[in-house]
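The next block holds one structure in the form of structure tokens; read it before the comments.
For this depiction, one protein chain was excluded, whereas all remaining protein chains were kept in their positions.
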Amino acid sequence: MPLRTAEQYLESLRDGRIVYYRGKRVPDVTTHPVIGRAAQHAAIDYTLAHDPAHRELCVVSDSAGEYSRYYHIPRTADDLMKRRELIELATTKGATLVVLIKEIGTDALCGLLRVVPAVDKQYGTEYASRVQAYYEHCRDNDLALAVAQTDVKGDRSLGPAAQTDPDLYVHITERRSDGIVVRGAKAHTSVSTNANELIVLPTRAMREADQDYAVSFAIPIDTPGLVLLTSAFDSHGPQSSPLEQPISARHKMMETTTIFEDVFVPWDRVFLAGEHDFAGPLALAFVEHHRFTAISYKLPLVDAMVGSALVMAAMNGVAKASHVREKIVQLISYAETLRGLTHYAAMMGTPGEAGIAVPQTMHVNIAKYHFAHGYHDAVRNVQDIAGGFLVTGPGAEDLQTEETAKYYHKYYAGHGVTGEERLKAMAFVKNLVASEFGAYQEVLAVHAEGSLEAEKQMVARTYDDRRAIGLVRRLAGLES
Amino acid sequence: MPLRTAEQYLESLRDGRIVYYRGKRVPDVTTHPVIGRAAQHAAIDYTLAHDPAHRELCVVSDSAGEYSRYYHIPRTADDLMKRRELIELATTKGATLVVLIKEIGTDALCGLLRVVPAVDKQYGTEYASRVQAYYEHCRDNDLALAVAQTDVKGDRSLGPAAQTDPDLYVHITERRSDGIVVRGAKAHTSVSTNANELIVLPTRAMREADQDYAVSFAIPIDTPGLVLLTSAFDSHGPQSSPLEQPISARHKMMETTTIFEDVFVPWDRVFLAGEHDFAGPLALAFVEHHRFTAISYKLPLVDAMVGSALVMAAMNGVAKASHVREKIVQLISYAETLRGLTHYAAMMGTPGEAGIAVPQTMHVNIAKYHFAHGYHDAVRNVQDIAGGFLVTGPGAEDLQTEETAKYYHKYYAGHGVTGEERLKAMAFVKNLVASEFGAYQEVLAVHAEGSLEAEKQMVARTYDDRRAIGLVRRLAGLES
Amino acid sequence: MPLRTAEQYLESLRDGRIVYYRGKRVPDVTTHPVIGRAAQHAAIDYTLAHDPAHRELCVVSDSAGEYSRYYHIPRTADDLMKRRELIELATTKGATLVVLIKEIGTDALCGLLRVVPAVDKQYGTEYASRVQAYYEHCRDNDLALAVAQTDVKGDRSLGPAAQTDPDLYVHITERRSDGIVVRGAKAHTSVSTNANELIVLPTRAMREADQDYAVSFAIPIDTPGLVLLTSAFDSHGPQSSPLEQPISARHKMMETTTIFEDVFVPWDRVFLAGEHDFAGPLALAFVEHHRFTAISYKLPLVDAMVGSALVMAAMNGVAKASHVREKIVQLISYAETLRGLTHYAAMMGTPGEAGIAVPQTMHVNIAKYHFAHGYHDAVRNVQDIAGGFLVTGPGAEDLQTEETAKYYHKYYAGHGVTGEERLKAMAFVKNLVASEFGAYQEVLAVHAEGSLEAEKQMVARTYDDRRAIGLVRRLAGLES
Partner (left out) sequence: MPLRTAEQYLESLRDGRIVYYRGKRVPDVTTHPVIGRAAQHAAIDYTLAHDPAHRELCVVSDSAGEYSRYYHIPRTADDLMKRRELIELATTKGATLVVLIKEIGTDALCGLLRVVPAVDKQYGTEYASRVQAYYEHCRDNDLALAVAQTDVKGDRSLGPAAQTDPDLYVHITERRSDGIVVRGAKAHTSVSTNANELIVLPTRAMREADQDYAVSFAIPIDTPGLVLLTSAFDSHGPQSSPLEQPISARHKMMETTTIFEDVFVPWDRVFLAGEHDFAGPLALAFVEHHRFTAISYKLPLVDAMVGSALVMAAMNGVAKASHVREKIVQLISYAETLRGLTHYAAMMGTPGEAGIAVPQTMHVNIAKYHFAHGYHDAVRNVQDIAGGFLVTGPGAEDLQTEETAKYYHKYYAGHGVTGEERLKAMAFVKNLVASEFGAYQEVLAVHAEGSLEAEKQMVARTYDDRRAIGLVRRLAGLES
């Protein structure tokens, strides 16, 4: 099957999937005023692959035929750099919002391809061949994938099996000759409303008591019993005018609380089912790839913050003020430290299990932590330079009505720019850092692809302390 | 005239005022779906004054009769502490949003009462008696006041008279026997749509060339030529359900771009008209009072951030995690440093011109800077503890429809709490730190009542460096 | 007995005390080149009391006669403010180094006076009368006091009784009819070489198994078995020239590792002996007073840092550079936030047990944490403004030899100052922030009077979370 077009992709979403938005069943996810925007945004990945200007980056051709580079399993540092470049390109087309419908799924496939051979070896299972077949199915049909990992978790001071309600982590309720039945709910599942497939991974390491919770599998989105409850957040943007919200009127990512109401999964799509000691390694392997995706797709966002500061400083006539220059240098350092560490982590990538290239985990996590920890400071600096107009300015209709537009055009003129121009720039900056979309980015910075604490833990875990300790012990005369 | 009731206050707003919202003229600001909420919010100040539980704090009785404590000119540190307490009370009733309709106006009156006697002395003008009469008028009629200070400014690298368009700062275009005519626009005017009066102050120090821009006056909101263009920001909250947005569905502050289309001001309401060397002192005197108001009204906001972290940590079952405790201590220190410095600045307040008590300016500005600089970090900590649910959770309708509510209630249960309870808490926290209202608070932190740089300048200006320099010079042997 | 003179104080130190310095027994602590400076420095407290300019602050006269204000048990907020003022004065005379010989001991006495009545009540002991008698003895003889609290602790992951060596916390080895015998070692005991008495307090809360470690008592420094091993740190300063080290050539505080080699303590000087449940409260009560002493005596230090930055910026000709102004404002805010919170904590002090005024604990700890956490940043800012000359400049002899002095005088001239003047200022700043004394201050900032973590714990413990939680629960609709 050839690479799909955006139209083919959108058509494929019109199945019997069960999606609710604000309490109502959604009949067609491609035409819904909010969710449809998310589908259009996701289509960027398909559109790009047919754009001659980007085909070389987006499409790979090898013995398996022509297919999307997202599905190209990285083997070298160069593969990682190209993957990073592709993610950055798509996110730029997405106006700083990641597209994700192939990024996250292939991160999960890399994790599975690396870990399940060891499960097979230890337990005599045959997950490896299933994952391989599933990978080829997705690649050859050019599918869009969502990944559900984070359970709703209930009381986080307790493990899966210790919860009052056993369903607060997704678990196997029945093992049948033809497959398994699962129940529970996953939180924060991105792009599920506009994916073809959903890959489920365990959220954390599991103990023996939790073995029914050590489960990984994949199902089509229209599988019976799968219920997608969409987030109501940032629901106004897509109904708004691009004049007022240049990003979110056109771009949107949907998250769902994903309910598994006794969902049946046939064995050939089951990738882990009770082998509790591999839940942790699988969760981790996915994260090793996915956190690199995360830092790759944040680059257009941080560039946009630097650019916003530069453009607004110029338009406001304050570009030469020393405190403005100071804040701009802080923003540049923030963005370029992320860029440097991201590139470095890719360049230092080394083959892991199954020969799959893994970006340098420690620097990936340092980069991710750097991004996440500094994001709110960067927001403050952009808001500071842009000015209070961010929250006291006009709406789209004010600029479309002569009666009010005349005032805005006159009174918002700046340094060498008309009021119209400055208001356009201001609308973008507002959408970026002072809107529901802006709040979404803040929360994503802190929580998506692992929290600040998760990143710190991974830094501690992957740091090879022998050099530093040896150095000090030698210099202190404790060893020679 | 006795203290007005909320109803009398609302009735008083139904005059011929020219207000536009999203390109359309607003016929009645008290019933408009967005602006009406702002009026209802503002009415808190009137309701409180009639509440027996708060009357002692809210109402003062002296030789001028009974009147709102906001209008009580502070003479002592104790007066400042009471004023602070009143502002804190009203803001708490306003669900962390300041009410402001008397706070800001009386700050302006304090500034005017302190500065104009010196103008009169130097120029032989009679501003002092006018300001006094105007103060009594406002006090005795229990009026709601807005203050317009910040000009739209155009190219900020140029002064008022140097702009391409002379109207980018408000200025006198004509001096008549009965008054002056002014033209221009002020930005970020808060509560103007629901005030009775508008006090205009110069935004900065002026040079001789800018003397037509050195102007201060007061006018009723329905004055001909005064056009209020309301901000379109956070326009969804008020149409939303309190289930989804517990703060902004009920509370709102309106800002306007305030247009002076050749507005006539009679002489008895003119408080500065060309005496350019007093523009700076007047702007500053206002700010000395108003920045103290600012730090007073931020206390309920920072308390709510501490409370949000504590409540969410408990409900999520993570209250004992060391990183959570660390972040909570950071939030407490942030809030209580603000509280300590705010109280201290009041307790150290001393009489300025005309015997009006001025809070300790340096510590006010350190407190304001501390608040403003640390706000985004505090937001990050609250978002971190609350969780990604902030942006992936349900809307009001999801919880009002059995079909979806059943899932949310089951799957959002936490540590000792039902899903319903946790979702209620989450909705509040979302509204506080991950919504348009949250973005509004972020931008206000950075820009309202003076920017970060303005606060730093004032710290530098008010620091008495003799102690520190003398100490070092003595210890260094440079003097004895 | 009247207030002692400095000479009487110094004379009193010439007893049989066992003090070692760099492996050698010290015959006379008042004449030793290093330790003698510490004694001279400590004498400041005695000299000040006889200075007519300061007598009112330093001396109290009441029914107990005339005595040093340090011994005045605070009963009111005003008493706390005066005590703070006295500590600040003495530290200023000490060139930013605290004197401490009465500060810390009276903090310990306050802690004992507050806590032991409850011990007596629960255990039928008679500690209260002993402490009272001991307090009067110290006060009436105008004694200098050291306090030993921190045990050497060994493996900090284990409690006192669980250590491999039972002596790693000070403990009772024998209970006799006439007193107890103690053994062990305390670390970081300040001013012990030049005190008359040593008060011993438990370092932490103790469990029942640790009851022999729950011990408090007081002994004269020349008690048999008490061995003082002095710190070798910053041992060069006192031998150096004031030209090169204006602070440490004249001022010094000595710490000892304090060894209790089966020391006998008569019952009338035993204040806790096995009542393990009071070890924690006693440790805490002392700290409540002592941490307030700490923030009081840090004020001259932070003032000196602000002054250093101001003086060097001026001499270097960079006072108008925007980044220099920015750093100076940071230093001012750092110093004045500490001042504001310190004063506030005193002003909000309230009577604790036995009517002894306790400064507001939460704000004391926030102030201490603010100081400690920000100190290194302040050092960096001062070093930054002062310049690299701090570590590449001349020694005292270079300036005393014409051959080299001629170059230094010529080439170190600055903005409106001669080379001589600038080098004097530079020497002071170097001693303050780039010397062993500077390193000592850094480590003290982090460790003295409780670590950063101890302060955070105390903030968490003393924060009354009801206001913040109640506010959020009401606003979230969880309660009315």
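Miscellaneous remarks
Think of it as A, B and C in the order they're written, each chain with its own count starting at 1.
In this section, a residue touches a chain if its C-beta (ideal position, glycine included) is under 8 Å from a C-beta of that chain, and two chains touch if they have at least 3 such contacts.
Being a predicted model, the structure only gives us computed values, none of them experimental.
Hidden chain, full complex: it touches shown chains A, B, C. The chain that is not drawn here is touched, among residues A:Gln163, A:Ser308 or A:Thr404, by A:Ser308.
Residue C:Ala185 is the one among C:Ala43, C:Ala90, C:Val131 or C:Ala185 that touches the chain missing from this view.
Contact with the omitted chain, checked across A:Pro74, A:Pro246, A:Gly419 or A:Gly450, is made by A:Pro246. Screening C:Gly111, C:Pro160, C:Gly340 or C:Gly438 against the full complex identifies C:Gly438 as the residue touching the chain left out.
In the full complex, chain C touches the omitted chain through residues 20, 22-25, 150, 152, 154-158, 164-165, 167-168, 185, 187-188, 227, 229, 231-236, 244, 255-257, 259, 316-318, 320, 323, 373, 375-377, 379-380, 383-384, 387-401, 403-405, 407-408, 410-416, 430, 433-436, 438-440, 442-444, 446-448, 451-453.
Touch with the hidden chain on the side of chain A covers residues 92, 95-96, 242, 246-247, 300, 303-304, 306-308, 310-311, 325-326, 328-329, 332-333, 335-337, 340-341, 343-345, 347, 362-363, 366, 369-370, 421, 424-425, 427-429, 456, 459-460, 463, 465, 467-473, 475-478. Within the entire complex, the positions of chain B that touch the omitted partner chain are 322-323, 326.
Methods note: only the chains that are shown with their structure count from here on.
Inter-chain spacing, taken between the CA centroids of chain B and chain C, is 43 Å. Separating the centre of chain A from that of chain C, both taken as means of CA atoms, is a distance of 52 Å. Residue positions of chain B touching 2 or more other chains: there are none.
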